[in-house]
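The complex appears here without one of its protein chains, the remainder shown in place.
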Amino acid sequence: MSQADYCPNTPAEIKEMLAAIGVASIQDLFAPITPRLRARSFDLPAGMSEFELLQRMKSLADSNAQNIIPFVGGGFYDHSIPVVVDHLSGRAEFSTAYTPYQPECSQGTLQALFEYQTAICRLTGMEVANASLYDGGTALAEAAIMALRVTGRNRLVIDGAVNPFSREIIRTYLANLDVEIVEIAPKQGLEDVARLDAALDGATAAVIVQNPNFFGSLNDFTGLAAEAHANGALLIASVYPVSLGMVKSPGEMGADIVVGDGQSLGNPLSFGGPSFGFIAASKKYIRNMPGRIVGETVDRAGRRGFVLTLQAREQHIKRHKATSNICSNQSLCALRGLIFLASLGKEGFAELARLNYDKAEFAKEALAAVRGVSVLNGRATFNEFVISVSGNAADIAARLLKDGIAVGVPLGKYYPDLDNCLVVTVTEKRTKDEILAFARKLEGAL
Amino acid sequence: MSQADYCPNTPAEIKEMLAAIGVASIQDLFAPITPRLRARSFDLPAGMSEFELLQRMKSLADSNAQNIIPFVGGGFYDHSIPVVVDHLSGRAEFSTAYTPYQPECSQGTLQALFEYQTAICRLTGMEVANASLYDGGTALAEAAIMALRVTGRNRLVIDGAVNPFSREIIRTYLANLDVEIVEIAPKQGLEDVARLDAALDGATAAVIVQNPNFFGSLNDFTGLAAEAHANGALLIASVYPVSLGMVKSPGEMGADIVVGDGQSLGNPLSFGGPSFGFIAASKKYIRNMPGRIVGETVDRAGRRGFVLTLQAREQHIKRHKATSNICSNQSLCALRGLIFLASLGKEGFAELARLNYDKAEFAKEALAAVRGVSVLNGRATFNEFVISVSGNAADIAARLLKDGIAVGVPLGKYYPDLDNCLVVTVTEKRTKDEILAFARKLEGAL
Amino acid sequence: MKLIYEKSTPGRRGVRLPASDVPAAGALPANLRRAAAAELPEVSELDVVRHFTNLSRLNFSVDTNFYPLGSCTMKYNAKVLENAAALFATSHPMVALLPGGEASAQGSLNLLFELEQSLAEITGMDEVTTQPLAGAHGEMTGIMLIAAYHRARGNKKKYVVVPDSSHGTNPASAAMVGYEIITIPSAPYGDMDIDLFRQAMTDEVAAVMMTCPNTVGLFNPHIAEICDIAHEHDALMYYDGANLNAILGKVRPGDVGFDVIHVNLHKTFGTPHGGGGPGAGPVGVKKALIPFLPVPRLVKGNDGSIRIDQDNPRSIGRTANFFGNFGVMAKAFAYITMLGREGLIRVSEQAVLNANYIMSQLKSHYDLPYDQTCMHECVFSASRQLKNGVHAIDIAKYLIDRGYHPPTVYFPLIVKEAIMIEPTETESKETMDEFIAVMKEAAEMAEKDPAALLAAPVTMPISRLDETKAAREQNVCCGI
Partner (left out) sequence: MKLIYEKSTPGRRGVRLPASDVPAAGALPANLRRAAAAELPEVSELDVVRHFTNLSRLNFSVDTNFYPLGSCTMKYNAKVLENAAALFATSHPMVALLPGGEASAQGSLNLLFELEQSLAEITGMDEVTTQPLAGAHGEMTGIMLIAAYHRARGNKKKYVVVPDSSHGTNPASAAMVGYEIITIPSAPYGDMDIDLFRQAMTDEVAAVMMTCPNTVGLFNPHIAEICDIAHEHDALMYYDGANLNAILGKVRPGDVGFDVIHVNLHKTFGTPHGGGGPGAGPVGVKKALIPFLPVPRLVKGNDGSIRIDQDNPRSIGRTANFFGNFGVMAKAFAYITMLGREGLIRVSEQAVLNANYIMSQLKSHYDLPYDQTCMHECVFSASRQLKNGVHAIDIAKYLIDRGYHPPTVYFPLIVKEAIMIEPTETESKETMDEFIAVMKEAAEMAEKDPAALLAAPVTMPISRLDETKAAREQNVCCGI
């Protein structure tokens, strides 16, 4: 038999076990499954060995286009990953453990998650963080629900410059609940802060913003946060964690709940997942946080140790009254995030942000110099910015993609008034040569 | 600074340390190095980050030809490696430990090496084995020296069908010692057992053979072993370990010392190394074995444990009287060998041998059917065999190599009378399609 | 062990980035800059390596310990699946979503499409979405689909019915979608009380969520009847696929009458749990629900290529950023491909055999609330041991000292002092026999030396932890 099934028992052992159970055959164990209930089909191919499998997988992987240079982001970013992240997160004791429900034999995971929570607090400038959510989009939806719960209100104001996928996820999550969602359309790639301010009222649970926003623009939401608080509402900020190496943190702006996607912290693109969502908040809201939280405590001898805490918020205790239904989270991806942050360290992480910023500014200038291209607005950006091109952005993007370069996300699909625009992403991995080649090819395509 | 140097101390710490030492600068510590002794040049390029390094390495690796289908062996074989071998031997506790001189904190390595020694004994049918030597070729030279020591004689009889590289290594090792080497040329890819027998005399320390030999042919050396013993000489056999899944073991033939190269047991081709050499022998010769040996013992509480044993044979104790100069060996590669053998297991390893045999027999027939090709002799072979072609084998090999197929090792270089011959290797990785394509292309090239 | 922050030294550097090949740009305006760099650790690469390597060594895991954690299916996950998934690490999802981008990702898209088809065949469903990111996310997605279905039909629905043995995520997920929960008690035979169920069913019930085998490890013989009753009220049947490991090739929820299912790839399909995640919770549906599936959807064209449909006005919308946890999907795809039809059937047969074997061997020493053939797991009660003051948790902690990860305890809630054992198919009789001996030893100690069990564990770097203190102090972020 050349198929792997990882079932170790030998025929002799199976016989012994059946005898010990007191049945004649394995089929007898399936007696509760009456004929009416039996599978009517199970039409799958035969199996294979691991060697054949790898060949099959390799040929699938090879049928993806190789070497496309991505100047796109939209939530996932092509960042460098120090190799230690793979080596350490790949330790079997991390990857093949379950949720650390038994703390004495799970301190590795628990301490790592405590350190992860700390890193998220320090990056965002917030007081408490959980042990991860699914991804950035669902984390934003969870934050919205958390705000509804905290305030007891049912109205949300959302900046239209928040990532369209995230806004769609919020709408999907809330579609069956009695919540009013007010979306404030951005103007030419800038959030319309005045209208956001104006939309706030005493029924509003929260105002939801993103920094840098979907257009890459940076904002200081300090004023909006104050306005929200004046209305008894919360400010929820979605952030791109790499930007926090240099950009004002949401904590400094007065945000109440902060979320984001952790892919850019040491998780591979992997066609969109797994990454992790993070959520952080002011300590006073901790009992309303979704998901698992690790807390510090002591053992019987007074030694420090870590446990899952405040579990009374969670579904396995509170069932339908839980703060969220989440159970499995993205623990290993969060661990990767922590290792990523620890290996770059305080200075290295700041340098990383700076590199992204410098490269994007260079690209901005290089592209702005192309005839027919202009940068959409003069606002400060981090590592993404919007260019308008003379022509249909989607067509140009499609054409240049065939040429091996993903020039940016055409905006027309999400903002019909911007159908000659592209959001261009430039991470630290893009070289000067790649950027200049991009400018040249774009010039040729216009 | 963007170059990695893995030196962690900060300027502040360096200052503190210098003060504690009582010197003003690091340069002061190099005061014993007078100007006359200082380096006159140190002209190396600037360093780089790990990310740049990986790009550089990738571009080097990519400039090797990809996808050449190897029908060559000659000591290194293109076998499948179960992925667990990488995953487990890559555990940092194995790979970043030193020689297990401190047994209490090295039981992982020690027990693994004890298990490895056991596996080698069981494969070869011998009583004792060491913890690895460098490679198969040097192991054979060490075996020769061991036989000289055991017998106190200084004459070696070597079968000319032993791998030419190994014979060259023996000659190099012994060039400065007073040893007579008698080499018996093979006849048309068959060892000349009659002349080997005849060459034995009362001054002979050992007769050295290989199974399967360089031509892939299998032999039963039981008679030669008896003849050697009758002359007070030892039989040294070099074996290809994968063949031991089905072929009579040297232990069964009466060999006294057995060596081989462990590459085919779970070590990648890696352009020729690292692999490992193994050596096994009758227990009575254990004190003459080269290299480290792990032995079983007990601790103060009577619990089983493992230690390096019989160290009085080794250079760090006996210095110039040691059985060998070897210090570092190929421990991690031997561990890979053990994991490889354990993961395939008793039946799997036999199946592996069988697959090699079957595929080679299939290829033998397919190639024999090509006009202008014949199989050199009718002797049983394992997974290598010799074909003669109508034309110069080296030219044909060079031509087909350009076509992406390494058709075998042309023999003319090593056996001038066989310059129309190739040794063809067929491992379990070669598919039926590849074999048939080989036959077709060979046909086209003749 | 010290925290990584406690190992920090000002100015210490770890991994280096490449030098910039572009000029430094002007500074950000002051109001957009952070006041000070985040206090991340300042440690060397060696510090990082040693810290996390040593941290890892504080965990039990499948690769180091038998881990019979009921309801979690902690099987051995073949290492080759890691290698397989890594082949797709550099593929950017946004590129595929660009105009004309599908052509660049046919490998990844084919993998997803084939996985959807395999899961549909395995579960007996008509279509599958791979977007949900875990089991609970799949549940929520499934209930949203059900809500969309009812909305489209003009049904007025208010309730979701669950048995009291259900996993907490079931009611929690339904509540996330705005439903009220009706909980049906279990009958003495361990399954949902069918009479109470029948009484509870009204036209206001949107869905009934079941897992089968249920969390007690029993296969409900009334399951088809339950489906029929639900359908009479135009309530849809939701199948929690967390226990699918018991029935591969034996039962297909779709054949039985279920309308929606989620599958926990990280339980049944060979992807590791990662200390809590990531998982993946693909959702399968019957035809009537297909129009509502989340976007993006994959569509196979006549030329065999896969297209991405991002726009479907009837869809419930997007439930996650891209195509779900693709890396997890790649492992599950590889697992199904490698095991094939026969291998998957054998998985369930051996899982059920192993669970029944443990059940047969331990019922002499532990109370067995439901003494009948179990499926992939069996649930004991420590109520006998409780007479000596020994709780399920004490037995659990003793197992740690003996090198075993404890079974699930105190779940399902309907069994007092529950000890829920799921050996999985990847464990051998030999391993189970050793575990059985230790479990018996624990039962004997409960008689003879209960104090020793209450003191356990004593072999770990720490003893039992003060959970109350943790909850009171809420110290969830390092203050230094």
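In this document, chain identifiers A, B and C correspond to the written order of the chains, with residue numbering beginning at 1 in each.
Keep in mind that, in the parts below, a residue touches a chain if its C-beta (ideal position, glycine included) is under 8 Å from a C-beta of that chain, and two chains touch if they have at least 3 such contacts.
Model, not experiment: these values are computed from the prediction.
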Which listed residue, B:Ile184, B:Ala205, B:Leu244 or B:Leu367, touches the chain dropped from view? B:Leu244
Check each of B:Val150, B:Leu224, B:Ile326 or B:Ala439 against the chain that is not shown and name the one that touches it. B:Ile326
Extract the touching residues of chain C with respect to the undisplayed chain. 7, 9, 12, 44-47, 49-50, 53-54, 57, 62-65, 76, 78-79, 426-428, 430
Omitted-chain footprint on chain A covers residues 1-4, 6, 8, 10-13, 48-52, 82-84, 87, 92-93
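FYI, only the chains that are shown with their structure count from here on.
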B-C versus A-C: which interface comes out with more C-beta contact pairs? A-C
Cα centroid separation, chain A vs chain C, in Å, comes to 19
Quick check: what residues of chain C touch more than one other chain, meaning two or more? 11-13, 15-18, 43, 45, 49, 53, 80, 82-83
Can you tell me which residues of chain A touch two or more of the remaining chains? 50, 54, 80, 82, 87, 92
